[in-house]
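Every protein chain but one is kept in place in this view of the complex.
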Amino acid sequence: MPWAQALIAKKTDSLSHQDPNTGRVLSYAQAINEALVLAMELDPKVFVLGQGVDDPKGMFGATLGLAEKFGGERVFDTPLSEDGMTGICAGAAMMGLRPVYFHNRPDFLLLAFNQLVNHASKVHFMDNGKTNVPMVVWAAIGRGWGSGAQHSQAVHGLLLGVPGLKIVLPSSPYDAKGLMLSAIADNNPVLIFEHRWCMRRKSAVPEGFYTVPLGKGVYRRRGTDLTIVGVSHTLELALEAVDELARDGISADAIDLRTIKPLDEEIIFESLKKTGKILILDSTWAMGGLCAEIGCRVAEKGFRDLKAPVRRIGLPDIPTPAGFTLEQYYYPDKKRIASAIGEIAAA
Amino acid sequence: MPWAQALIAKKTDSLSHQDPNTGRVLSYAQAINEALVLAMELDPKVFVLGQGVDDPKGMFGATLGLAEKFGGERVFDTPLSEDGMTGICAGAAMMGLRPVYFHNRPDFLLLAFNQLVNHASKVHFMDNGKTNVPMVVWAAIGRGWGSGAQHSQAVHGLLLGVPGLKIVLPSSPYDAKGLMLSAIADNNPVLIFEHRWCMRRKSAVPEGFYTVPLGKGVYRRRGTDLTIVGVSHTLELALEAVDELARDGISADAIDLRTIKPLDEEIIFESLKKTGKILILDSTWAMGGLCAEIGCRVAEKGFRDLKAPVRRIGLPDIPTPAGFTLEQYYYPDKKRIASAIGEIAAA
Amino acid sequence: MIRYAYSGKGFEPFEPAIGKYDREFLVSLLWSMMRIRMVQEEMERRYREDEMKTPIHLVIGQEATSVGCCAALERKDQVFSGHRTNGNYLAKGGDLKAMMSELYCRANGCVASRGGSMHLLDKEAGYAGSSGIVAGSLPIATGAALAARMLKQDWATMVFFGDAATEEGTLWESLNYAALRELPVIYVCENNFFSVCSPLEARQPKVEIYEKAASFGLHSVQVDGTNVLEVYETARSAVERARSGKGPTFIESLAYRWRGHGGAGDDSDTGYRDPAEVEHWKQYCPIEGFYNFLAKRGQIDEPGRNALVKQIQNEVLKAFEHAISSPVPEESDLFKHVYSD
Partner (left out) sequence: MIRYAYSGKGFEPFEPAIGKYDREFLVSLLWSMMRIRMVQEEMERRYREDEMKTPIHLVIGQEATSVGCCAALERKDQVFSGHRTNGNYLAKGGDLKAMMSELYCRANGCVASRGGSMHLLDKEAGYAGSSGIVAGSLPIATGAALAARMLKQDWATMVFFGDAATEEGTLWESLNYAALRELPVIYVCENNFFSVCSPLEARQPKVEIYEKAASFGLHSVQVDGTNVLEVYETARSAVERARSGKGPTFIESLAYRWRGHGGAGDDSDTGYRDPAEVEHWKQYCPIEGFYNFLAKRGQIDEPGRNALVKQIQNEVLKAFEHAISSPVPEESDLFKHVYSD
């Protein structure tokens, strides 16, 4: 596979970089932007599209300057036709291109489930491996400022069960860059969901090529009382909570899965073996998605290690309200997470 | 609410009928057909639509004769526009009608996720309760005869996490009729997924009105060694397995959930308290859907009762192959389920 | 560079017929447009205070479409919108106070702070709802029209949407169905040539939107969206068609958005469109143009207009005060209405 092996290997020193705390600091958008520039320089088959990728806002800044640098044939705006454009990406990918398709909101992907679930994810299997569909679909989870029920959804839970997809939720600029490069290098349809509140972060980001492997979680904290596992913004909140709880003598393993499909269960069970307790976090509905999947796996394969009931925190089984007061009751916050951690540790 | 209370109550003796073993025997399609006739006679606002509902095959027979009986204004064919027609149903429902929209396959619902997930399921919440969306969407899960990846999917797992929806999976003619009447009576969008292999069943079906309540599971077998919980065709296989295992002295509670959203967790925990062990079954991918949700709930709320690891059996994380040999490795069968039951009972 | 120029014919064609309208009606059209404009301008001023915590999509420059179309409707008729709700809602008679409360996320907002600015509702006024998903309302409105037909009622359904909505497949599915069943529905495409910062030319080939609709079997017309009378006349005959069972109409109304896609102020300086294009369209202000036309014909004068301004200012300030002083929802409200009984 040219991209995954040959091209990247040539340029990458290692796949094992860990989010460094020193070095050049970039914003989230800059990190993604840099990944796109590197990928597009490396391979003329990579192209970027989406409503507004070449506009003055440049997709939260992630695509700023790309059209100027690579021209309108490789960086272009699209009609408002999410299902059609997703299929167009799939078709282009089947012919050897590597589209990276940007959306403002995952809510809009619901228009494209036919192409994502009935087509892009299945072509390789149905073609008996003869065709690849190396495409990346990116969307930023909305939250706050009255986004409401149709502009704030995170749909990765709905897609978790779909064979053939890969699903990525970066939480730091470092990962956003490394995972974007891995996603573009991958020969399968990869969905990347950023959280707009993660996108406010800055962190050290190495220059040049590096990849963060798909399907590998990472410890963000090490501790003994419980295992916290999750993704994206909710995990960020948990890290803050756990840092504060240090004063109460509570410590936790905190695992950022980064990729939820494939799911790094080894790292979860490794930690669970030590702690025996687990709190599962997600930035979308708790029901039927990632939280449920991890909780069930723990009950299947981690049962012997489990010393207390599994806990999960995600969104309640309610659509997102628009107003800021209702939102504040709707979304889990540091306090609620901290009290769950305290209870689990005490259990 | 006229329908749910007034109209049905008038006609229904009780909500507590249990699948009787005596009485008039109907085929699955006849049972659904009878429910539709009753509903349409009761309320002129009920109408039936879908590609082919008025054709000679009459949607597996479920809609046969309806067009003749109620006329083309209330029973009609549609263009092949799944998303549009779903929105049209939602709009009609918002104005007080009660559409029942039929599909040959759940795969085609993937075209309609925008209307189902972004719209129909959210309108009531977003409108602060001022608008109802009483619509029923029906689809028959395909299996066998080379249906393959795009004609055999069961998508209820993908929708489980969506607030505002109700999801029903009947497994007997009795339930198919009673749940259809409940679904039409309900003031929310209700999805009914039949399994084509369940649809080969016949069973006793009372004449006239009765409803099977949404959100209530039912024991199909009573036993002590473990709890088996599931829906639709896979549960049917499990019942066969458990009956055979009686000769080995194994007995189980077997729960047919019938509705997966809302989910009747009380009946699960009631049984689990007694057995301490659980096998969860579904007719779709095991990952991220109903199996995962139940497994996680057990680990959360049933942990103290749980004496052995949770087990689940659904489809592997693979698209459906077309050929009959590959299918036979893909789908769980009685043998595989029986051996899981045996292992759990012995654990 | 002016990419999208005004192509209308102005008010002249309507001069001969002015006598057929009564003065009160003409002034009410002016009043309605001024009211929408002034509400929007006040929203814009206050938006910078960051207290209205919801996205806003202003219709300044496009008022004539809402007003002309809704003037042809009665209360019983149902209106749906996309994300750009405000003009449609107010023109259809939606409650201003309830709208402002919604924008301020108050418990007495028209949907109790659950919808925000992209999801208004006023059932009493026949404003049936909106969707923040572009083109999402199209099939829903078509279904409402189907309901009117099936319930044998004579109300019409009207749905507003932007030019970008015509790129969504669901729109064409809706049009096909409306034409097939000859449904009493009126599709109003507010073509302002942009989708956020994307010009039409980046999204559609050079074909006329209304001609596409015509090819789908709908009666289809393009109108000058800065001319409230032209819009009104077209809408009126569309409503007649709907009421008399003659089927759906598609109206493409051309008018420019003077402000940025969302939020307050113009954003032309960011480069996606030429500020000169905005200036060009300001010459065709739907309100100024109509006022001048009416004034020249003796239907209104400067004091008359000032009185309208005063009255509206008063109403608008009261609505804002109402909103700002209203209570926010409580935690328990969150759990309501996920399901209907």
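For clarity, chains are labelled A, B and C in written order, and residue numbers in each chain start from 1.
The rule we apply is simple: a contact is a pair of C-beta atoms (placed from the backbone, for glycine too) under 8 Å apart; a residue touches a chain by one contact, two chains touch by 3 or more.
Because the structure is a prediction, the values reported are computed rather than measured.
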{"item": "In the full complex, displayed partners of the excluded chain", "value": "A, B, C"}
{"item": "Absent-chain contact - pick from C:83, C:212, C:273 or C:305", "value": "C:212"}
{"item": "Sole contact to the chain not displayed, among A:84, A:206, A:316 or A:342", "value": "A:84"}
{"item": "Which of C:62, C:113, C:157 or C:170 contacts the chain that the document leaves out", "value": "C:170"}
{"item": "Sole contact to the chain not displayed, among A:41, A:127 or A:248", "value": "A:127"}
{"item": "Where the unshown chain meets chain B, residue by residue", "value": "51-52, 55-57, 76-84, 107-108, 111, 144-151, 316-319, 321-326, 329-330"}
{"item": "Chain C residues that touch the omitted chain in the full complex", "value": "167-173, 176, 179-180, 203-207, 211-212, 214-217"}
{"item": "Touching residues on chain A - with respect to the absent chain", "value": "1, 4, 45, 47, 73-74, 78-79, 81, 83-97, 114-115, 118-119, 123-134, 163-164, 166, 187-188"}
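Going forward, only the chains that are shown with their structure count from here on.
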{"item": "Greatest separation from chain A - chain, by CA centre", "value": "C"}
{"item": "Where chain B and chain C are represented by their mean Cα positions, the distance between them in whole Å", "value": "42"}
{"item": "Euclidean distance of C-alpha centroids - chain A vs chain B, Å", "value": "32"}
{"item": "Centroid distance [mean C-alpha coordinates] between chain C and chain A, Å", "value": "38"}
{"item": "Two or more partner chains touched - positions in chain C", "value": "114-115, 119, 131, 133, 136, 169-170, 338"}
{"item": "Two or more partner chains touched - positions in chain A", "value": "83, 107, 111, 148-150, 316-319, 321"}
